[in-house]
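With one protein chain held back, the other chains of the complex are shown just where they sit.
This part shows chain A:
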Amino acid sequence: MINTNKRKNVDDKINVKTKIALPKYSTITVSDNEFQYVKVNLEFEKPRKLSEGFYKKAITTALYEAFGNIGAGLFIDILEFDFEKQNCLLRIPNDNISMFGSALTLFHSFENNPCRFNIIYTSPFLISLAHNSRFWNPS
């Protein structure tokens, strides 16, 4: 939902100088986003790498263990997958983000291998994940 709120200069008629100094501006409030974008990393105790399918299975298992069939039925999409770094970019509906977060935190082993999920970054806007100065690599 986007609310635009245009504000006019009150002292329009007073003189020309203020009109030049204070240009018209508008504020935009963005709320109730449909999705949340989450960057996740999976780390095993003994180094191991999962393919994209098994990665998704690990996430579904985490949700099933914590919230049962209700949790396993959440809409979770993999947008980007990095096999080498075991990083993954996910899209989750905003209503279920707390369910997703707690399920990943409680997850501790996959196929009897101790592991953990690290949540690197979450944002309601994909653009802030795409261009983030914190992850800037000059090389």
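Rule of thumb we're sticking to: contacts are C-beta pairs under 8 Å (C-beta built on N, C-alpha and C of every residue); 3 or more make two chains touch, one makes a residue touch a chain; residues count from 1.
Definition applied: contacts and distances are computed from a predicted model.
Only one of "Protein SSH4", "Ribonuclease P/MRP protein subunit POP5", "Nicalin" or "CTLH domain-containing protein" fits the UniProt record of the hidden chain, and that name is "Ribonuclease P/MRP protein subunit POP5". When the full complex is taken into account, the listed residue touching the unshown chain is A:N69, out of A:N69, A:N112 or A:N137. Residue positions on chain A in contact with the hidden chain: 64-71, 102, 106, in rising order.
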